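The chains shown are only part of the set, and none of them has been moved.
Labels A, B and C are assigned to the chains in the order they are written; within every chain, residues are numbered from 1.
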Amino acid sequence: MDLTHLDEQNKPKMVDIGDKAHTTRKATASGIIETSQDAFNAVMNNTAKKGPVLQTAVIAAIQAAKQTSTLIPMCHPLMLNSINTDIKELPDLPGFKLEVTVKLNDQTGVEMEALTGVSIGLLTIYDMLKAIDKAMVIKHIQLEHKSGGNSGDFNR
Amino acid sequence: MDLTHLDEQNKPKMVDIGDKAHTTRKATASGIIETSQDAFNAVMNNTAKKGPVLQTAVIAAIQAAKQTSTLIPMCHPLMLNSINTDIKELPDLPGFKLEVTVKLNDQTGVEMEALTGVSIGLLTIYDMLKAIDKAMVIKHIQLEHKSGGNSGDFNR
Amino acid sequence: MDLTHLDEQNKPKMVDIGDKAHTTRKATASGIIETSQDAFNAVMNNTAKKGPVLQTAVIAAIQAAKQTSTLIPMCHPLMLNSINTDIKELPDLPGFKLEVTVKLNDQTGVEMEALTGVSIGLLTIYDMLKAIDKAMVIKHIQLEHKSGGNSGDFNR
């Protein structure tokens, strides 16, 4: 099993994507934040109806996805075509599920962009609610789907 | 239950910390990445002995902790005093646990900095190993300890 | 009249604030975006009631205020204590007025932070509405109030 991001001297490298195909690539990642009932209620009962907390999380997720190559050291800078989000309320957990979908027409995949968007989006929810509950847990950050590129499709 | 990060118009705000005490604040956060056996072995069997993959993750975690206020919209810019990391191999999972501890002597806490460091550090491990295993899951990103400040100490 | 930001060789410099007083400094800046009636209505009639467009603008304003020292070349990096915003609907113009207030307890003022927040916030409204109206004009970006520091208070 090969560590593609290491060179023959065992140093990290940014791998060469120059010979890979220009194709449409798409990745969806998701993650969950488990909150206390109080924290969940504060979001749901807000007069603006989930507006500010979840809107802030979505914006943070989108901005972070665009910053992936500055955050993850071996990621390539990419000109993302689109970033979409989906937030599901999970009243039984309670908590929230954030899904981020990224599209690109270029020579490498966008899994890391989708995963980074999810991570920072969930951290933003934590930040907005941490005065109520510091014990919240972020869990199940994972790739859901991926298409395009020569490593084939992935569906969890 | 109050959403401290929203103003009376339900807009996000960066809360005023100007009257809070200058005290030593410390926060430790942790998280886990669950890998396949192949991915775990690739890290452990590397001739440089975990060097490049986990070193890259640690550096990414430290750099991300310093970028917290640009990533999490309502976080204050802070002059962190120290950032330390700990990585534990979890051969039974298999996977890795990353812990990040941040210290500051100032007017607000550093929970978000520790959590952001953990999140980006684990995403970096995912990135370095994703050619072997795309199904890895990041889980249990959580605050472990927090001390200093008027909201009191927190121990999970 | 002295150009404080130039040295004796006429090169820009970041001026020395090391001997200035540590005091509470506060600045409020404002600006207006004049829109078409259609663009204004699109914001006001949105089912989420101004939510997404103006919320995005507020978040962009706050994040930009924190980035001032990377955008304005001779500005000092500062640890802002708080950032608050106010948005007024101007149905007669029509358009919107954005006000940003920044506080700091340190050795230099925060006028540029407030003005940068206003500018980027208004540009964000432009961006969110430009599919409807490209002729919108941003006007009257100005300092409203400033207090603290040895240059005295300013009130427009």
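Going forward, a residue touches a chain if its C-beta (ideal position, glycine included) is under 8 Å from a C-beta of that chain, and two chains touch if they have at least 3 such contacts.
Quick caveat: nothing in here was measured; it's all calculated off a predicted structure.
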Given 3 shown copies, how many make up the whole thing?
6
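The rule we apply is simple: only the chains that are shown with their structure count from here on.
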Return the distance between the CA-based centres of chain A and chain C, expressed in whole Å.
30
Interchain centroid distance [CA atoms averaged], chain A/chain B, Å
15
Roughly how far is chain B from chain C, going centre to centre by Cα mean, in whole Å?
31
Shared-interface residues of chain C (touching two or more other chains) are 55, 59, 63
Spell out the part of chain B that touches chain A in their complex, as residue ranges.
1-6, 10-12, 31, 38-39, 41-43, 46-48, 51-53, 56, 59-60, 63-64, 67, 71-75, 111-112, 115-116, 119-120, 122-124, 126-132, 134-143, 146, 151, 154, 156
Per the contact definition, I'd like the list of chain C residues that touch chain A in the complex.
48-49, 51-52, 55-56, 59-60, 63
In their shared complex, at which residues does chain C touch chain B?
24, 54-55, 58-59, 62-63, 66-67, 77-87, 103, 105
